[in-house]
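Comments concern the structure below.
Omission of a single protein chain aside, the complex is shown with its protein chains in their original locations.
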Amino acid sequence: MSDYLKDPQIHREIIMDHYQHPRNHHLSDDKTYHKAHMASESCIDDLTVMMKIDKGLISDVCFDGVGCTISTASTSILTDLIKGKTLEEAKSIINSYYAMIDLKELNEDLLQEAVAFQNVGKQANRIKCATIGFKAIEQMIKEEETHD
Amino acid sequence: MSDYLKDPQIHREIIMDHYQHPRNHHLSDDKTYHKAHMASESCIDDLTVMMKIDKGLISDVCFDGVGCTISTASTSILTDLIKGKTLEEAKSIINSYYAMIDLKELNEDLLQEAVAFQNVGKQANRIKCATIGFKAIEQMIKEEETHD
Amino acid sequence: MLNVKEIRKDFPMCVKQDAGNGKVYLDNAATTFKPYSVIEAVTRYYTDESVNIHRGDYDLSYQVSDEYEQTRKTVARFLNCEEREVIFTSGASASLNLFAYGWAQKFLKKGDVILSSEAEHASNILPLMKAAELTGATIEYIPLTEEGELTIEAFKGAMHDKVKLVSIAHISNVLGFVHPIKELTKITHEYGAIISVDGAQSVPHIKTDVKDWDIDFLSFSAHKMLGPTGVGVLFGKYALLDQMDAFMLGGGNNARFDICGNIQLKNPPFKFEAGTPAIEAVLGLKAAILYLEKVGMDEIEAYEHELKTYAVSQLKDLKNVILYNPHAGTGIITFNVEGIFAQDTAIYLNSKGLMVRAGNHCAKILVEVIKTSETVRASVSFYNTKEEVDRLVDALRTITLEQCIDLSIM
Partner (left out) sequence: MLNVKEIRKDFPMCVKQDAGNGKVYLDNAATTFKPYSVIEAVTRYYTDESVNIHRGDYDLSYQVSDEYEQTRKTVARFLNCEEREVIFTSGASASLNLFAYGWAQKFLKKGDVILSSEAEHASNILPLMKAAELTGATIEYIPLTEEGELTIEAFKGAMHDKVKLVSIAHISNVLGFVHPIKELTKITHEYGAIISVDGAQSVPHIKTDVKDWDIDFLSFSAHKMLGPTGVGVLFGKYALLDQMDAFMLGGGNNARFDICGNIQLKNPPFKFEAGTPAIEAVLGLKAAILYLEKVGMDEIEAYEHELKTYAVSQLKDLKNVILYNPHAGTGIITFNVEGIFAQDTAIYLNSKGLMVRAGNHCAKILVEVIKTSETVRASVSFYNTKEEVDRLVDALRTITLEQCIDLSIM
């Protein structure tokens, strides 16, 4: 792993940056977007994530709502990661992320900035925050696949 | 007090007799009768008592239902005691009975055979059984009085 | 084989009896004693983790929330269902009311039939009577045998196309017959109906397997199975729960709502759990199930049946005793003494240290079947002994009406 991605200082900065300047932080009026509203049961996050899929490709993804640093930053990073990817690619990113959260395996090529959350799995009470956006995307992909 | 009314043996016989051969043990179809249905909350007694009042006089009283020895016998004795009496007389019989149950005072002239229950107040869990019929009569007298 | 002597050491109430307080508890169908492990689970909450749940804002709350959800896992394993199919309620009565409100009131309509029995507990039948009244459905009753048993033949005869809901106790609290739930369920489903099972008397005494039986709903209380009062369970198949209305609304069961009245409820089971639940009671329920599993449900059933059979064999010889359910398979013994009213018998037995229940046991319409208005019920648990049964038999051998009266007036 590159040093860049091992340094906790860098992790913090990545999260700070995505929390204070979340990417793709808006919603779309376009009715062809998929939409998932996630209201966490154990914390107070309340995010809506939207995604446009064109012929198996994620052509756009965006989100809005209120959330803590962890949920906001992780969702922001995720939107960056999967925009322009195929559904299959997005699924392997999400699965790699879950593997990292489970403290099993770290795939830095796929996860890129998301490696900032490599230790969040040690804080059981933050796992829901760190995965809320991923759950939303997963749900929408499933929706798309079953409607095919 | 006469010896007759002091002897526990006699008390038991009075109760046995009234339990096995309850007096006035039937109901009336006459719509002019007052009627009170008493279903005790803590035991399984379920009695209906009826009473006809003519110009302030209790001209008839009867009861039916299922009940334990104490509730059946006490109600049977009560019907004997108040039949033919005025409402005022009935009320003083009932009050004397309550005073006896409270272990306060024993008026054998008024209570007659009901003195068999002079110690029932010592068994807190039988008080409801020993007063169920009296409560019914009390309720019907109140009804009559408020409708006057 | 179950070691009663050792088991009794786990229950403070039994320990006191064995130390010589002279009491015999035979009212286990009403509620059971609690083992130390349950008491400890409850008090641990008070002394070590006395905070509210369902939030992860601080460690202790997270920890208690987790333990609370662990109980759901434990219940799911015990019943053989999914976690999300386990709803915590305040007791069997609340579970049965939730079902009647959320499912029966919602899905039944005029002309539909609810099939039930005359041996049902008030907490099962009354909410259904109300659902029937509100929806225009009617209730029909499966005829019972003379002893009050529900047979498959009678069930088949009573079943028809208009039946949309079958609702019966797996074990009746008055007569203790074990109904053939698996077969009844199969027939119910053949008619396209669903079955709601009142398990208040069965879950504590015989092995439950909702998946194998394929039942749709199951209600029971913790306090009848060594657990605390104030908590019960409604199991429901997830797809059915998902369609069902919430009985109560409030903190915890809504994800979001706004001023216009748009309410977004959570998914089952949380949708049905409004407000702060009985936290320590739920934790106690887990300890209760672990205890039952340790003893073994099959062992419990076998031993309780043995005790019952023993009691029946003794009581049969007493000429003054009328037994109503000699053939029932569980630990409930229903009887009367010739010429003595049930409550007087109970009070006499109380004077001998024996705790039994007199009454119609909340199955008030049953009197039309077994043709007696009131009975005495002695109900054993696996912590009862044959010596305790002997105490009952001895007391009944010598009971007289005179003695019963004397007890009240002396």
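We just call them A, B and C in the order they show up, numbering each chain from 1.
Everything that follows uses one rule, which is that a residue touches a chain if its C-beta (ideal position, glycine included) is under 8 Å from a C-beta of that chain, and two chains touch if they have at least 3 such contacts.
In this text, all values refer to a predicted model and were calculated from it rather than measured experimentally.
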Identify the visible chains that the left-out chain touches across the whole complex.
A, B, C
Given C:V4, C:A30, C:A154 or C:L318, the residue that touches the chain left out of view is C:A30
Consider the whole complex, including the chain that is not shown, and state which of A:M38, A:M51 or A:I70 touches that chain.
A:I70
Contact residue for the chain not shown (choose from C:A122, C:L290, C:V312 or C:V393):
C:A122
Going by the contact rule already stated, which one of A:L27, A:I44, A:L57 or A:L87 would touch the omitted chain in the full complex?
A:I44
Which listed residue (C:K9, C:K106, C:K130 or C:K237) would be found touching the missing chain in the intact complex?
C:K130
Provide the residue numbers of chain B that touch the chain removed from this figure.
39, 41-43, 46, 124-126, 128
What is the set of chain A residues that contact the non-displayed chain in the whole complex?
8, 11-12, 15-16, 19, 43-46, 66-70, 72, 116-120, 122-123, 125-126, 129-130
Give me the chain C residues in contact with the hidden chain, please.
12-13, 16, 23, 25, 27, 30-34, 38-39, 42-43, 46-48, 50-52, 55, 57-61, 90-94, 96-97, 118, 121-127, 129-130, 132-133, 139, 141, 221, 223, 228-231, 247-252, 254, 256-259, 261, 263, 274-281, 343, 346-347, 349-350, 354-359, 362, 364-365, 368
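Just so it is clear, only the chains that are shown with their structure count from here on.
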Compute the centre of every chain as the mean of its C-alpha atoms, then state which one is farthest from the centre of chain B.
A
Where the CA atoms of chain A average out and where those of chain C average out, how many Å apart are those spots?
46
Measure off the straight-line distance from the CA centroid of chain A to the CA centroid of chain B, and report it in whole Å.
79
Suppose each chain is reduced to the average of its Cα coordinates; what separation in Å results between chain B and chain C?
38
Give me the residues of chain B that touch two or more other chains.
none
Junction residues of chain C, two or more chains touched
none
